[in-house]
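Let me give you the structure first, and then I'll get to my questions.
One chain of protein is taken out of this complex; the other chains stay put.
Each chain carries a letter (A and B) given by its place in the written order, and its residues are counted from 1.
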Amino acid sequence: MGELQFLTWVRGTGLNLAISIFLLGVLVRIIEIYSLGRKKDLAEPRSVAGASGMNTVFRRSIPADGMLKTSPITYIGGYVFHIGLGVVVFLFAPHIKFFQDLLGFSWPGLPSQAVDFAAVLTIVALLLILIDRISKPVKRYLSTFQDWFTWTLTFLPVLTGWMAVQHLLLPYTTMLALHILTVELLLVFLPFTKLFHAFTVFGSRWYNGTVNGHKGVAV
Amino acid sequence: MSASLEKGVRVLKEVIDAPIASYFSSCVHCGLCAEACLFYTETGDPKYTPIHKLEPMRRLYEQEYTVLGRLKKLIGLSKAVTDAELAEWQELVYNSCTLCGRCSVVCPVGNDIVYMVRKFREGMSASGNAPDGIKGAANRTITIGSPMGVKLPAVKAQMRHVEEDYGLPIPMDVEGAEYLVMLSSMEIMNFPEYLGAIAKIMHQAGKTWTLCSTAFEATNAGMQIGNSDLARVIVSRIVDAAEKLKVKTVISPECGHAYTALRWEGANLMGRSFGFKVRHIIEVLGEFQEQGLLKTEGFETDRLTFHDPCQLARRGGVIKQQRNLMNMVSKNFVEMPDAGFMNWCCGGGGGASAIEEGEELRLEAFKKKKSQLDTVKPDRLVTACANCRIVMEEGLEHYQMNLPVVGLTEMIADHIPNPVVAKPEGN
Partner (left out) sequence: MAGLAQHGVSRRSFLKFCTTLASAMALPPAAGLAMAEAMAAARRPSVIWLPFQECTGCTESITRSHSPTIESLIFNVISLDYQETLMAAAGHQAEEALQHAIKENFGKYILIVDGSVPLGQGGAYSTIGGRSNLETLKEVAKGAAAIVAMGSCAAYGGIPKANPNPTGAVSVSDVIKDKPIVNVPGCPPIPVVMTGVLAHYLTFGTLPELDKLGRPKAFYGETIHDRCYRRAFYDQGKFAKTFDDEGARNGWCLFELGCKGPVTYNACATTKWNGGTSWPVESGHGCLGCSEPDFWDAGSFYKALSMPADPLKTVAGAAAVGAAVGVAVSFANRAKKSAAKAAHETTTLPDLEK
């Protein structure tokens, strides 16, 4: 298969397959998780301003007192990588075109040099948190094959995308095809791995905040 | 003798709900929960990582409630939960977890890990894997009436001593009283001053109150074992008593898990809301202070600090009241680092203090409390939980720290002038 044919396949059949599996997986997982339901809390509630599920969805993004000093790399690496990834995925003009095709609307992007900078920061942050996962006893103890696998699934799209724009290693056509392919792999595996936290983090924080908010405790 | 793995698994299937499913699906193995747990920070052993304490339940959730997990089970690719595994997990789920809840407030994806440990204990207890120490306490609570084996005659004896010492009546089984006061065995046996303190405070505030002969024990070992059926038996005694005596409010004593069991789990165990309120004694004192019903004289002059019991502060939402009360009777009150919402556990809650095999671990974990105290260097340590008091006294002795521990209610009552009560005529 020639370079352009490979690219056309990942842009066509591959993309169709990946997005289909992704949507199917997301729907199955969301429904199978949240349909389990929760018993109503019959204890007399205590109402305190700021203590609620919604509050926690946002507030939990701030490290609890004393935790940042204990684990700076987890927090800083995590923030840089998530925000950087968000910038690269949603504010790079070629990506916005992709979303426009899917959703029918678009939004303004950032200058490509800014996105390039964000991509480099993201790559560095991802490498840092990989090293942290290898070197810290708790993280190493908890890590299974899935942790290394999902790290790779997340890292490769950023790396190959950046390499494509920088014209590194392989000819652009192939690099772009690899980039799109790695994105497709990420999409396919996302609903079935810990990467699904991208969706469930909201529900989890909300439940936590609600249960504690019932007691008037702002978590 | 009918505990079995099958029963345990069935119970776990019952208790797994949407929150638990969401939590397991969200965990990204960041390990921050370990950094918040004193059992990890003081031992450095990663097996004490809170989310790891739930591993068998996570696998069960996957195998029973997810499409992929069910498919994997069908084709024989999943590792079943075994009784041996649950037995191995006993140390993690009980000895090294006091249900203090610090993990739940730091998890970045919002996992309420303490909620999950509480539910996991349902399966652990039903499968016969609860520790002997707490099983004994549960046994005594249900058959005798208190985990320390305290019976009504002993209670009545303490009532008489207190009446004599303080010159105030200690009412029992008084219908229509505003407050039903609960006690914990620890108080009845070790800190009887608590009862006298209650009498003084209620007398000054002009409130009616009573004990109950059929329900004087607040400690809920059923909840500590994590078995709702047993917890319900214990709670229903209190609920029956409160409804029989038609009280407005039930006061939970200076105990941590007793408050959680009655205030937050009680109605859910009974399957209906209560017709009475449940308040911790510190909450009641806080109300009295606000309403001007608490009038104290004089101040403690030594350097005091306060240990927030986990179930009262972080898990119960009572944080400001104890500070206001401390400031009422102390001129030299200093906070320890991480005081209040993020306070570190004493290491003995949730039934842990009843587990003999866990003592070494508890004492090692106590290094965290020791470091807080070493920073603030108080003359005395005040708290509002009798179990915390005992556990901390043991820890302080082990590390040869000469630091007295006192209860807040008693300290407040010490600053209430003794009442002059006319003796009944003819005596």
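Please note the rule applied: a contact is a pair of C-beta atoms (placed from the backbone, for glycine too) under 8 Å apart; a residue touches a chain by one contact, two chains touch by 3 or more.
Every value quoted in this text rests on a predicted model; they were computed, and no experiment measured them.
Within the complete assembly, B:Val11 is the residue of B:Val11, B:Val284, B:Cys310 or B:Val382 that touches the hidden chain. The chain that is not drawn here is touched, among residues A:Gly50, A:Gly66 or A:Pro111, by A:Pro111. Within the whole complex, the absent chain has one touching residue among A:Val48, A:Ile73 or A:Ala93, and that is A:Ala93.
Residues touching the missing chain, restricted to subunit A, are 2-5, 7-8, 11-13, 15-17, 19-21, 23-32, 35-37, 92-95, 97-98, 100-102, 109-113, 115, 167, 171-173, 176 (touch as defined at the top).
Take subunit B: the residues that touch the chain left off the picture are 1-4, 7, 10-11, 13-14, 16, 64-65, 67, 83, 125-128, 130, 135, 138-139, 142-143, 225, 227, 229-230.
Please note the rule applied: only the chains that are shown with their structure count from here on.
Between subunit A and subunit B the centroid-to-centroid distance comes to 38 Å (mean Cα coordinates, whole Å). Of all the residues in subunit A, the ones that touch subunit B in their complex are 28-29, 32-39, 41-44, 46, 48, 51, 56-57, 60-61, 63-67, 70-71, 74, 78, 133, 136-144, 147, 192, 194, 196-197, 200-201, 203-209, 211-212, 214-217, 219. The touching residues of subunit B, counted against subunit A in their complex, run 16-23, 25-32, 34-36, 40, 44, 46-47, 49, 51-52, 65-68, 104-112, 115, 263-268, 270-274, 277-278, 314-317, 338, 341-342.
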